[in-house]
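To keep things clear, I will list the structure first and then write my remarks on it.
A single protein chain has been omitted from the complex, and every remaining protein chain is retained in its original position.
Chain lettering (A, B and C) follows the sequence in which the chains are written, and residue indices restart at 1 in each chain.
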Amino acid sequence: MLSLVELILVGLVLTNLVLLGTSRIGLCIRMVAFQGVGLALLPLLGLEALSPEPLVISGATALLKGWIFPLLLFRSLESAHVRAEVEPYVGYSNSLLFGVAALAVSVWLGGRVPVPGPGVPSLLTPVAFFTILVGLFVIVTRRKAVSQVVGYLVLENGIFAFGAVALRKAQLLVEMGILLDVFVAVFVMGIAIFRINREFDHIDADRLASLKE
Amino acid sequence: MILFACCLATFLLGALAALLPRSYRAASAIGAGASVLGCLLGLIPAARALVEPQGWALTLAWPPPFGLGSFAIDGVSAMFLVPALALIGLAAVYGRGYLADQEGRRRAGPPWFFYNILAAAITGVFTARDPLLLLLCWEAMALSSYFLICLEDADGAVRRAGRIYLVASNLGAAFLLVLCLLPGAAWPPVLGAADAGLASSLGGMTPVAIPAGAIFLLALVGFGSKAGLAPLGVWLPEAHPAAPSHVSAVLSGVMIKTGVYGILRVLLALPPQPWWGWTLLTLGGATAVLGVAGALGQSELKRLLAWSSMENAGLMLLGLGLGALGRAFDEPVVAALGFGAALVHMVNHGVFKSLLFLGAGSVLHATGERRMDRLGGVLGRMPVTGATFLAAALGICGLPPLGGFASELVLGLCALKGLLLPQPGLDIPSLAALAALILCAGMAAAAFSGAFGVVFLGAPRGETAQHAHESPRAMRAPMLILAALVPLLGILAPLVLRAALRALAPAIPGAEALGAPTVEALTTATLVFGLLFALLGGLLLLRRALLRGRDVRTGPTWDCGYAAPTARIQYTYSSFTQPLAEMFHALTGPTGVLTRPWGLFPARAGHVAESEDRMLNGFLALFGFIDAKLEALHRLQQGQVHVYVLYIAATLVALLAWGLW
Amino acid sequence: MPARWTILAPAAAGAAAFVIPDNRTRRGLLVGTAVAHLALTLYAFRAPSRAIFEGALLLDDPGRLFLLATSVLFIAAAFYSAGYLKREASGTRPDMVEGRLFSNSPEARFTGCLLLFLAAMSFVCLAQNLGLLWVGVEATTLASAPLVYFHRHHRSLEATWKYLLLCSVGIALALFGTYMLALSGGGEVSLGLPALMAAGPTLNPVLLKAAFVFLLVGYGTKMGLAPMHTWLPDVYSESPSVVALLSTSLLNVSFLAILRVRQVLCAAGQAQFGNDLLVFLGLTSMGWAAIFLLRQTDYKRLLAYSSVEHMGILAFGAGIGGAGMFGALLHLFAHGVAKGAMFLLAGNVLAAYMTKNVSGVRGLVRALPYSGPLWVAGVLALVGMPPFGAFVSELTILRSALAGGRYTLAGIFLLLLSVAFIGITTACLRMAQGNRAAAAAATPAEAAATAKPMREHWSAVLPPLALLACALLLGLFHPARLAEVMVSAARITGGF
Partner (left out) sequence: MSAAVDMNMLGGALLRMAAGLTLCPLLFGVINRVKALFAGRRGQPLLQTYYDLAKLLRKGAVYSGATSWAFGLGPAAGLACCLCALALAPLGGQPGLFSFEGDLFLFAGLYSLGRFLTATAALDTGSSFEGMGASREMQFAVPAELALILGFVALAQATGDYSLAGILGRLDLARWQACGPVLALTAAALFLVLLAETCRIPVDDPNTHLELTMVHEVMVLDHSGPDLAFIVYGQALKMWTLGAVLAGLVIPARGGEASSMLLGAVWGVAGIFGLAVVIGIVESSMARLRLLLVPRLLVGATALSGLALILLLR
């Protein structure tokens, strides 16, 4: 079933490019949701026998990444009555250009890093690197706090993809702990955005700069 | 050695005990009493180590982190320790009287706490036989002296002085840190000694051979900065005046000697090379001349004394430099006399300078006036202070028949012998040392005759000087004891020199025999001193006998018939020293700022006479520059979280590139 | 089996704290849990410990050490905050910087998060599985975020946001590194520390290096190594001093995480690479901190930057290896207690002077009869002056650097230490000296009023006093068992 895995990975790349290109925050959130659903499938693929653990993990993943996180983000977006523009420092076309460059870099890096283990697509490492880079890029170049959370989620997705494909032997305990943490993180961030909006009447993270030096 | 342990214990316990009581008198009594008692306890073993030079050792099993703490006293330690303890004890007695009038303004505990810690630390520095222990004592000394300097911290100038001192001593200590932590480090530094420290016990590192020159340079900077070596001694003229006078006495009379002690230890332990001696001579001569030139340019009595401390530290370093050259060229006579001269001068300067500071303190205590040009005629109102100050001033100028002359004689003879020896490497350095010595003696005489004359003689220049009163007994007694020591050190100079040579004998074989002729010369000189005293007394008696029964009138100063001038018209210290200071203004900077009357209706004109401190200004400018440049880097953190994430990403990429390349 | 209870007890107490209505019982619970935790830790310190969850959790010697450090700091924090919460005014009040109105978040949440925070840190100390280690570290972040936002004004909110975002990003990178580390064994190795170390030589070096870089950057963000430290000054300056104190032990456990990873690196024979990175980041942090310590105007930020500097010292010592590792562990203790005391004292100063500006504070020694002298002592303990512990630890690190013949590094280390010394002492001692009247008062009458010393509550003075006593103890004398554990911990964490 390697092909399906690779399909999902390619989808990951494409969604990333969309993320870089779009101007609507709503679309970004949906893209992240798509990524989440796709990633939720990964643990199931390439299994010899159907065991409960991967099922639980993928279920939880789909629930969180596909439904709850987008929900939270949309809520905080609504609560903050702001224009649903991304308002980047770096224009969309430039962002896409960066995307291409990042893709090249991550392919190069993936080439330097050997393929981890048998039965792992060689596409995995570059895609993971690429997703991480895109996530960081979004955090750095997008003004709104919400889009920074989006960036964080993209970063998280890249890492998750890497782990889910390459690391089949990880215990349930670990996985669940990780998911729980990410959930709480996003939850707390949502609350924080809510409060920021109430305190400042905006959620532009770049204007939170009273603490310096 | 039991006594020595008791001495240390007394200091430490006294320090803690002084903090306990609420009442001012009780605290100061406990604190001062502890220091005096500790000094007495410590003096006994120290003095014994002087007569039996093999000394003794005390090793107390100190649990980790310090491993074994081992103290030992040999002749050299004793030479430094005896005067140190004596001075600390006397200064403690004085200090109790000096601080008595601050009752109610502050608690007495802290000053005496730090004073006792300082005493213990100095004792430790002179006796430590283990690098880490030395470091511990050294830092403790620096800290406690810092807090003592900052006792009057309500005054901004004092805070500034304290800050300068703290920074300077920390930078100096950094070099000592390296010196004492070098692999295979021992104290006193013997190359290749086994390293019984944490590093070896844990890491099992193999000591690397360190070039002796590096060790010398580290010691020169580290100890030299404490000894007031130019240009590292910039803190000295700031810190010593800022401290309360009994502390200034200890700082100047004892603490700067720890630097001399350290350098001497290194020179005795390692085989010196000629360039060590030349370095020491150059720096020592520069320090001495710079110090005395600075002293000529001051307007406050205590600052003058501080600058003169720099001068005398320079003279001691001259002695060390000659000694180092003597060892390097294998001329034991020069070596013995050079180090001997440094030791003798160390003893003398300790006594004189502490006495001078005590005197200055008692004038300050009585008048509250620091500037000399506002004082005058104090001698009549403070006879004891004046007389003792005169004695110390004569001594510190190296005039016969006092101790100062003895050290000058030994140093001069050492240079003379170095000059006359058929050793091409020695003659020019010896000549330079000699010239510097004589030059400094002459200028010091000018400075101190002026200071004594302006402060104590003539007519009072202001209200404060008129209402001066003699200090209480607690302050007078130590001054009198020290003043008695001044001529005594002149008479006993041969003994002091012999003790110094005996202390040096282990490092310089046959030092005593080599120095014997000089001891002989000093003995003869004491005969001349006796003649001088006899003649002086005889002439004074003769004068009285002649004047008895004749008409002895008292009138105004004749002054070539210019009657009834105001007191302010008297020659001030700045005017007294101006011609001489002008000759050296290249070193000390302009000695005064003159605002001339100008125009048809001139506004007020005036002349401010005080020479700037070029070294300090240089350092301040440098530090300010660096500070500004670094502050420009504060732009790196402007609060945008985006940029911060970028930092993280950039670090990640950079390290990845480093790792995977 | 006490080790597991060091996690469960605070967790349970934290959960309870959210529901307990009464303030006094909750504070009692806080203090009681802290005492119990210290008792358990001390017991676990002596007893050999058993594995939990098939060896996923185990208290080895490094764990013991860090658990002790955490517990000591927490008990001080608990006692202090018991009084602090009592003194802290409730309801809306004007903020002292801009005068905007703000209020505290509910005390229940504060106490609860404190306890959960402790639980998370204990969890990290016990974790023997890199995955669980990650979970624990992330949990500490999340548990402490609400604490930062205790005073609900917008500066603390800004700090909270930065804290959340930066630490989450960093931690995410650490997660990626963790995966790569596991994969370096060809996908067959689990995340268990023993397993990884057993498989050490067979691990793929390239992946291993890449993994270490990710982990170092990630956990380094939490540990506050420059240039990832940027959240640290904001959080320290805007959160209550209790929280600042606890963040010190937060930095410590992040350091533990890095050490755990380095264990694997050493087992794989890649120690040199890791050490180089650690030395590099350590010196970078010290340099960065030194720059911001000079002319620093806010004394809480000053303390924060000094934390960055000390984290740099820890990294440097660990990277130097040999006795340097021992020195680093000792320094971890020495710095922890000293910095904790300084934060508590800074809280007292803030309460007395109502300003965080260095130039606004004068004459501490006269104004606060107990906190003032303690402040001076704390400064000395912080800059590594004898007879405090930091002196010994910095000495040890420097000595092992010299013994290794790395003179240049030692020189830079010493230089940066001196710069930091100048920066800290210049600001802090200036605060202690002089008299308050000159700085604060406008009229002579007011000066007379402010000149006389104020009264201080025991709960504000005793905890810092106790912490400084610990610092003094570390400088003069080490209990045998403690030294033993430190040495073996230094061995385990890959000193030599």
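Definition applied: a contact is a pair of C-beta atoms (placed from the backbone, for glycine too) under 8 Å apart; a residue touches a chain by one contact, two chains touch by 3 or more.
The structure presented is a predicted model; accordingly, all values stated were derived computationally and were not measured.
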item: Among shown chains, those touching the left-out chain; value: B
item: Residue among B:Gln102, B:Thr282 or B:Ser449 that touches the chain left out of view; value: B:Ser449
item: Candidates B:Leu99, B:Leu320 or B:Leu434 - the one touching the absent chain; value: B:Leu434
item: Touching the absent chain when the full complex is considered, from B:Thr59, B:Thr557, B:Thr595 or B:Asn617; value: B:Thr557
item: Options B:Ala157, B:Ala513 or B:Leu536, residue touching the unrepresented chain; value: B:Leu536
item: Residue touching the undisplayed chain, where the options are B:Asn170, B:Ser362 or B:Thr577; value: B:Thr577
item: Footprint left on chain B by the chain that the document does not show; value: 376-377, 379-380, 390, 394, 397-400, 405, 408-409, 412-413, 416-417, 419-420, 427-428, 431, 434-435, 438-439, 441-443, 445-446, 448-450, 452-454, 456-459, 517-518, 520-521, 524-525, 527-528, 531-532, 535-536, 539-540, 542-543, 546-547, 550-560, 562, 565, 567, 569-571, 575-580, 583
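Note that in this section only the chains that are shown with their structure count from here on.
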item: Nearest-to-centre chain - CA centroid comparison; value: C
item: Pair joined by more contacting C-beta pairs (B-C or A-C); value: B-C
item: Chain A-chain B separation of Cα centroids, rounded to whole Å; value: 69
item: Centre-of-Cα separation between chain C and chain B, whole angstrom; value: 43
item: Where chain A and chain C are represented by their mean Cα positions, the distance between them in whole Å; value: 31
item: Where chain A touches two or more other chains at once, by residue number; value: 112-113, 136, 139, 148, 205, 208-211, 213
item: Residues of chain C whose C-beta touches two or more other chains; value: 161-162, 165, 169, 173, 206, 210, 233-234, 292
item: Touch list for chain B against partner chain A, complex; value: 634, 637-643, 645-646, 648-649, 656, 660
item: Residues on chain C engaged by chain A in the complex (per definition of touch); value: 53, 56, 129, 131-132, 134-135, 138-139, 141-142, 145-146, 149, 152, 154-155, 157-162, 164-165, 168-169, 172-173, 175-176, 179-180, 182-184, 186-191, 204, 206-207, 210, 233-234, 237-238, 292, 301
item: Residues on chain A engaged by chain B in the complex (per definition of touch); value: 89, 109, 112-113, 133, 136, 139-141, 148, 205-206, 208-213
